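Following this message is one structure expressed as structure tokens.
Removed from the display is one protein chain of the complex; every other protein chain stays in position.
Labels A and B are assigned to the chains in the order they are written; within every chain, residues are numbered from 1.
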């Protein structure tokens, strides 16, 4: 991919005024720049990196005036990072769109495939599946019967989508993820576990992204649901009947147990554990490795630790616990002194 | 699927005496009931939900007499929940049984396929594999050579079963799970890690269920074994040479390190970690996120925390640690007072 600086400026609404219309063929951070790479500079804190960068072309803020010499050619833009991302997405996306149905895929005759769809090699699409327009279903993916994948969604390779799953528009599902596996429901009867049938489904609303190797269980009845705009990192566990609100972010290896409801705009660090059957208020922020053991009623809290408490209490507890052996010694010393005083 | 109330009663051994033989076409909880849905009512605590439910038909206990008007038609049954689950499993299973071998699957000529088996699209079944009667091997699954899957087992899509794996009767393996990958065994030699060959196998006994995206490693020698009736949730890690007893339940994202033995009827919350080479007594119950660092000798304990201790000690520790900063202040105050007393 080769792009002229003038073209980049034109396409992003930036301003390029150098007479030397240089060509770029890669993208990079300023520090990792090299001949032919496009970079961006958005934060004045990193101004030094601009002057030492070997990038050929760099987006800079509209009102920026260099105070030192700078080998890169500059494109001025109101939002340099946004402009840079636009070029990345348009010209450097490593997973660009394909169209067509590979002949080794299996599509059941009752399935409906929209326009401009790609169905990869060794894909299986079962009875009554609906695949919307502009969808990309990569190689090795399985889509169980009665599922629906809406327009513009991308499912990467080797994803497993169980029957009845509903996926909204503009969703992205990364490889190895499983959607619609049975919830972990068993009735203990006479020392054995009898399986409780899991007959519900999973629903992902629009603009949801799910990372690699996640597991999202179908509801026992009804639906497990992930609402509009929510993003999951890799290896996340979502149990049966969980309800995730809109615009939530959940980092890798976090697990949410059955029937828990999470409020909109919440954010979870990695390896967080959340028990079942609780409700977490909107806009809750949870630190990595925390364990949430009861409902969070007040919105907007920042929580950490297990059982999770507000960050400040948690940090005081951590600092304190590292002082315990000192305290034990001090208390023993106080005892001795009191004994002495009493003896007087 | 449409079912008459009289038929439901007949098939489950319940009693339906209404002259209006209403038809249901879905199942739901009482609270989520709607016209045409079948529900159940088993616990008197939730009696209100029955009266306000929009379910058309509801299983109720044999001796139940409504004390308010109730729009649902009632089927009386000795065990309403069990009866309800029976109908779920028989008529609303989203993964119903199929029979036949899809033409895009590969079955090695030396493999043996039993009767009434389903082999999905793009399945690979290698040399000398034995698939028992009534098994379901869903699309994209790989079964390595010399493996055996016994009668009535169901393997969902995109499962990877390495060579030599033995799977018992009535087992269920969810998508993305890997069985028989190499144990994590390396000998550090001169600062590098040299691979120790992992030549053992994995054995699952009858009635085992494994969730989605689990990893169960083959033994270095001998076998990693999961005994009859044990159930694993999603994303669980079972290392080489682990032995799990019968009727154990393990929640999501728990990991068990190499050669550890777990006693029958134990239960583990999510994200528990268990070190290698220890033995855990029967009927041990472990809270979520606990870390078990040594053998548990006394059966029947309830453990929590890291390192795991009995729940009460753990809870006292948690409460105490949140008070540490107060204690530090109090100890400082006591010191001052003693100094004053000594000065007198």
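We take it that contacts are C-beta pairs under 8 Å (C-beta built on N, C-alpha and C of every residue); 3 or more make two chains touch, one makes a residue touch a chain.
From a predicted model like this one, the values you see are computed outputs, not experimental measurements.
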{"item": "Chain not shown: contacting residue from A:12, A:56, A:253 or A:266", "value": "A:253"}
{"item": "Of A:95, A:115 or A:295, the residue in touch with the unshown chain", "value": "A:95"}
{"item": "Of A:49, A:101 or A:157, the one touching the omitted chain in the full complex", "value": "A:157"}
{"item": "Touching residues on subunit A - with respect to the absent chain", "value": "27-29, 32, 81, 85, 88-89, 92-95, 102, 104, 120-122, 138-140, 156-158, 172, 174-176, 207, 209, 211-213, 229, 231, 233-235, 247, 249, 251-253, 265, 270-271, 288-289, 318, 321-322, 324-325, 327-328, 331, 334-335, 338, 341-342"}
{"item": "On subunit B, residues whose C-beta touches the chain left out of the figure", "value": "104, 106, 122, 124, 140, 142, 144, 146, 158, 160, 162-164, 176-178, 181-182, 184, 186-187, 191-193, 195-197, 199, 201, 213-215, 217-218, 221-222, 235, 237, 239, 253, 255, 257, 271, 273, 275, 291, 306-307, 309, 313, 316-317, 319-321, 323-324, 327, 330-331, 334, 337-338, 341"}
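Keep this in mind: only the chains that are shown with their structure count from here on.
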{"item": "Interchain centroid distance [CA atoms averaged], subunit A/subunit B, Å", "value": "26"}
